[in-house]
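Comments concern the structure below.
Apart from one protein chain that is not included, each protein chain of the complex appears where it belongs.
For chain A:
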Amino acid sequence: MRDISVRSLGFFWGLPRLMVIGMLIAYRKVVSPLYGPVCRFYPSCSAYALEAVTVHGAVRGIALGSRRLVRCNPWNDGGVDPVPAGSRSFPPGKTPWIVVLNHPVIPADDESRPAA
């Protein structure tokens, strides 16, 4: 009995996060392709926001995402800007896809020169 209430509480606690994730995924599938890649950062603003909400939850995730959007202006040089590590840990093999996508393994260069 207690277990069920704890679990349903957990579900409602996680609901805002799921809703924001759904909205972000819909945006990335429908709106984003309309105007192609425009972001000056890696990961792109929407990918950053999606990872931030997935890893940090709705409140901190939205705050992180908004901060990134403001930084994504023509007077910022852009570049690689990963989401700060969060407290949520995922069991091996269950890492969310967006986290995998945003942290690809960079293959070593063929020539022996320091990576750019």
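Please note the rule applied: a residue touches a chain if its C-beta (ideal position, glycine included) is under 8 Å from a C-beta of that chain, and two chains touch if they have at least 3 such contacts; residues count from 1.
Going forward, contacts and distances are computed from a predicted model.
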item: Identity of the absent chain, which is to be given by its UniProt protein name, from "Pyridoxal 5'-phosphate synthase subunit PdxS", "Homoserine O-succinyltransferase", "Membrane protein insertase YidC" or "Multiple sugar transport system permease protein"; value: "Membrane protein insertase YidC"
item: Touch list for chain A against the chain that is not drawn; value: 34-42, 44-45, 69-70, 72-80, 100-102, 104-107, 109-110, 115-116
